[in-house]
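Of the protein chains in this complex, one is absent; all others appear in place.
As written, the chain order gives the labels A and B, with residue 1 at the start of each chain.
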Amino acid sequence: MTGVMRSRSARRVTGVDRFLTLIRVVMISVIIIGFLAFVAQQIDPDNPFARWRNPGARGLTGDQFKGLLISGLSQGSMYGLIALGYSMVYGVLGFINFAHGEVFMVGAMSGFITSDKLHAAGWWESNFLLSLTVVTLIAIVTSTFTAVITERIAYRPLRNSPRLIPLITSIGVSFFIQNAVMGLLGPATKSYPKLPEWLTTVRSVDLGRVFVWIAGILVVAGLLWYWWRGGSREKDPTADAGELPVSESELPIGEKVGQVAATLGISVPALRWLVSVWIALLLLGFLVPGKVLIFAITGTKITVVTVAAVSMAGLWYLVERTKTGRAMRAVAEDKEIAALMGINVNRIIVVTFAVGGTMAGIGGILWGLLFRSVHHMTGFLPGIKAFTAAVVGGIGNMGGAMAGGLFLGSAESVAPLVLMEPLGIPGVSQLKDAVAFTVLVLVLLFRPAGLFGERLSQEDRA
Amino acid sequence: MTATLAPSGSSVALDWRRALLWGGICALSLVSVSLIGLPVGMNKRILIEPVLSLGYLFLLWIPLVFGYVATTVVVLEGVEARKSGVADLLAGLTAGLMGGIGLTLLMVGLDTVNIRKPLVNWSPQLFRLLTFERGLEFGIPVWLGICAGLGLVGAVLHQLPAVARRVMSWVLFGVMAVAILEAVIDDLAEGFHLEWLTDALYYKKGGTEGLTVTSAVVLALVLAALPVVTGGRVKAAVDHYRDAPSEDRRRTSLVLFGAIAVACVGLPMILGGIVNELLANVGLFLLLALGLNIVVGLAGLLDLGYVAFFAVGGYTTSVLTSSNSPFFAPEWHFGIALLFVVVMAAVAGLLIGAPVIRMRGDYLAIVTLGFGEIVRLLFLSDWLKPYFGGSQGITKVNPVDIGPFKVQGSDPRSVFYLVLFFCALAIYVSWRLQGSRLGRAWMATREDEQVAEAMGINTVNAKLMAFVVGATMAAFSGAVLAAKVGSVFPKSFEILVSIIILVVVIVGGMGNIAGVMVGSLVLIGILGGPRQPGLLQEFQSYKLLIYGALLVFMMLKRPEGLVPSARRSRELHQDEYLQDAWLGDEAETEGDQGAPS
Partner (left out) sequence: MSLLEIRGLQVTFGGLDALSSLDFHVNDGEIVSVIGPNGAGKTTFFNAISGMVPPTEGEILFDGESVLGLDPNQITEMGIARTFQNVRLFPNMTVVENLMVSQHCRTSQLFVGALFQTKAFKKEEREIRERAEEILAFFGTRLTGYRLDQPAFALSYANRRRLEIARAMATQPRLLLLDEPVAGMNPMETAELTGLIGRLRDEWGFTIVFIEHDMKVVRDVSDRVVVLDHGVPIAEGSYESVSTDPDVIEAYLGRPLESRKDRR
């Protein structure tokens, strides 16, 4: 008994697919046209193509463009710091901790309170660096505490429920924290005390020279590290035996590269990546004409980018090089097996939240330095954008989170003037936030796993 | 939390650590609640004149609950329950007392230091409220006494038989409900010409002033007597209904729904403007919630940008019916505009749905959230200002003209009837779809998308249809909003709306129409919508705090909602279901859910 068979002719491309292709094509064309219009307007604002959509085209000066890029990158590095928290929690627990933006806000808030008190006591002016350290430490502690407490109260009991349930819970947590902070501290916007002159002055920095310096430091550090590791490896042959990168590559020098990488304690791809970055830095530093790489940057922005880079490096070390980090990766891959291997899963999850909270706390202080203002909703949009950054970079992938943050920050700051204004859209700065979400949609339309690929456990990939 | 299992019978020593832990949390909660500003902010609302205001209520329930919680012992199935005794009372007392100590410290702090700079509620008002305006000497002993007493009461609740506990909570909630619902009851009484009743019940000296002490006591007695009079017949009826074969249950449900429908049509006639306004808001959000219930509850798609469809409905209606639409103002009739609302909602549903439909559930949530924001930002932008009016939006939306009636904001009753019509439609549609081929396809997709596809379901289409149906309901709600307010502007369409509707659906009971109805009645009616005040207008600034807390609480303690659908509660309590079935010797059961592979 086989009932009526209604065999439809085979349709390989569904309507939805066609529609998606259409969306892709339209979006890409708009971007390309916008960019072409921008180029046209840069060449000559009176160019008919530029005039076509935007009769008032003026064109951007190089300095304006650099300014946009720099503010985008500094804001992006903050997104990156917050994104790390999303990414790590997603990697380990497989859910979006919607309240992570609030952890960031709590950091910025406590930073404000501390700095305000220090300001009132006169220390902020007299001893800025010490004050800033205290402020940062307190912000980190508060953020970490908030992250850990929310995990304990709201997420731990839901460890084994369907993945949307903790997400919904975290939305509730987010609203709760926002409004509790508003109740406690009032709805007014709070301003950080004035920063010292030397931090806020605009300096002109020759990035070309900076790149060369970084390249030099990399070489020296690498050599020192190689020498030190080489020594210690001889002393203890069993060290890292399990982590030897076994990549007998096709090249005859492959083995040599492998050995170098092993001695440095990194994988071969990472070594290749480092070397290419090094070469790129040198090329940029030497070949690009000096004027192009001279940027006018405020000290705050330099600080923000540097601190973000250092924190990122620290986190990388923690995750890739320490026992705790290894346990974290194991828990991310499979909680049950990790528990069987003697890892205290609860502790590792708490550590994950704590580390995410620390990064958010640092991000909060950087926000305070950069914008000097904070209120109870400060965490909401940066939080969602940071999540966007994490997705753009490939969730679970830490380098990706940082790169995604930088990408998103600069896109958000550059795109309105470069892609949208040339198309004759008025008031483009209002659409800054829309750009961030559009980037998210675009990236997921083209690469559902993010730009740099996801790192998820088997079950989360499904 | 350690649940000590002691030999049964013997009175156990006090578990100090546990009592102190809960006591500490109790103190912390009391202090935080005070500093967040709940007591002062709501002190104006009197529940029982002159002894209890809503503000004090917010402090009083805390030691009571913690006294109860501190003595709750997890009893495992099959393990003999441990006898509770004096130790438990002591634990409750300790927890309460520590709460009192917390408040004492707060009062002393308020008196000695001034840290109002960051903490806005570190104020003389709070001090006066806590000390009953009589200074520390009075405040400290009183609060210590009250908290310890309430903690003790909480602990005693455990010692009482379950029946007594139920009666007590019934009385407590009943009295509070009557006090909180004063405006509604007043209004109703007026409609039925029962003013004498409310005059006796309430203090009434201009505005809502709460019950009098005498009436509260009498009411409590009456409420306590009720269960005795009915003698468990209500519970029996409910049980009967629950156990009835599905045919009977259906009939009863229909009768119930009919009764509710009659009440919905009849009551507004005799209700006053304020309550009708409340009901109209409830209806507006019920309509939204019903739509989201289809998307989230049935199809399992967590759409956080749901507000976009609300906006699309509102703006479409405004553009087509307003005389003031900047770009295109045909000034059509609402009915004709509705046709376009449906079309635009479907288009928006497909436009937003198609890109996200293949994404993982949680990505879908965030991307839809992004879409919701994009839509609002677009309506707000200078770019589209020539079409949609930017931040001022579109004003002068014409009232809806239905023969002799006119639906407009100044006449909330008419708005309510309009909303009622749409809600009835949405309920019918949800109900019919749930039990149809499409509804089953949604359920299967929610359960296991891959398998659903392998079983011949075009999940992409099914999900898109859920999006479109949900979008249409939201758009209708937007249309009514436009007619009601007479204008639309982007501020009405913030992400907050999506979240609040989500809370309504979850608190009510995901996937259950009755649950969604209860959810919107309770939440929107009492707390209010994102921009609409509820019955307790004092909540306005704390509404979102409470929504957030409620969402977390429900997800942790009762994820199936207040009125769960049978399916959903089975799903969330599979173990218990299996256990019951096993005890009832009805189903075969097996511990292992997973097959060896």
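The rule we apply is simple: a residue touches a chain if its C-beta (ideal position, glycine included) is under 8 Å from a C-beta of that chain, and two chains touch if they have at least 3 such contacts.
Small disclaimer: the values here were computed from a predicted structure and weren't measured.
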Identified contact with the non-displayed chain, of B:Val407, B:Ala441 or B:Val485:
B:Ala441
Residue of B:Val86, B:Val108, B:Ala237 or B:Met455 in touch with the missing chain, whole complex considered
B:Met455
Of the residues in chain B, which ones touch the absent chain?
246, 428-429, 432-433, 435-441, 443-444, 447-448, 450-459, 567, 570-571, 574, 577-578, 581, 586-590, 592-597
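Just so we're on the same page, only the chains that are shown with their structure count from here on.
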Per the C-alpha centroid definition, the whole-Å distance linking chain A and chain B comes out as 36
Within the complex, which stretch of chain B touches chain A?
32, 35-38, 117-121, 300, 302, 304, 350, 354-355, 357-359, 361-363, 365-367, 369-371, 373-374, 377-378, 380-383, 385, 460, 464, 499, 502-503, 506, 541-542, 544-545, 547-552, 555-556, 559
Per the contact definition, I'd like the list of chain A residues that touch chain B in the complex.
14, 16, 19-20, 23, 95-96, 113, 116-117, 120, 154, 157-158, 161, 163-169, 171-180, 182-186, 384, 387-388, 391, 425-428, 430-431, 433-434, 436-438, 440-441, 444-445, 448
